[in-house]
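First the structure, then my questions, so here it is.
The other protein chains are all here in position, but one chain of the complex has been omitted.
Up next, chain A:
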Amino acid sequence: MGAADWCRSSAGAALVLATSSDPQHPAENMADGSSETFWTTTGMFPQEFIIGFPKCVKISKVAIQCYLVRTLRIERSISKDPVDFEQCVEKDLQHTEGQLQMEEFPLPDFPATYLRFIIKSAFDHFVSVHRVMAEGTAENT
């Protein structure tokens, strides 16, 4: 398989945790391949979500489309269950008035079964995450 986007539900990805819930803007909206639908946070920070892959994937790049996020941390796990996360990257994003923040994180050859996104702080009371993407190849095991 090529460098597919593993964060899509059509590729077998599943949202296993999200710390905020608005039934009109569910976490699954981040994995539907569309930037029009989104997940919203509804409370104080930090906020986080965990996305699980159907198998271990060797990640090459992670990307996120969001709004009003200030500090973002990405962690990964290679366990069968969503535990034992280790940090991949942490970054302070720029505020982009009126347009989506589009961030890419090159993560050369990071195997992962789960990715965890922690929004540590924000530019406003609430943030939205429209899409997450992870490019990589499935490990043949």
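What we mean here is this: a contact is a pair of C-beta atoms (placed from the backbone, for glycine too) under 8 Å apart; a residue touches a chain by one contact, two chains touch by 3 or more; residues count from 1.
As a working rule, contacts and distances are computed from a predicted model.
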Complex minus one chain; that chain's UniProt name from "Intraflagellar transport protein 27 homolog", "Glutamyl-tRNA(Gln) amidotransferase subunit C, mitochondrial", "NEDD8-activating enzyme E1 catalytic subunit" or "Symplekin/Pta1 N-terminal domain-containing protein" is "Intraflagellar transport protein 27 homolog"
Out of A:Ala13, A:Leu93 or A:Met133, the sole contact with the unshown chain comes from A:Ala13
From the list A:Cys7, A:Ala27 or A:Ile59, pick the residue that touches the absent chain. A:Ala27
Touch rule applied to chain A and the missing chain gives residues 9-10, 12-19, 21-28, 31, 34-38, 40, 42-45, 49-50, 52, 54-55, 67, 81-82, 98-100, 121, 123-126, 128, 130
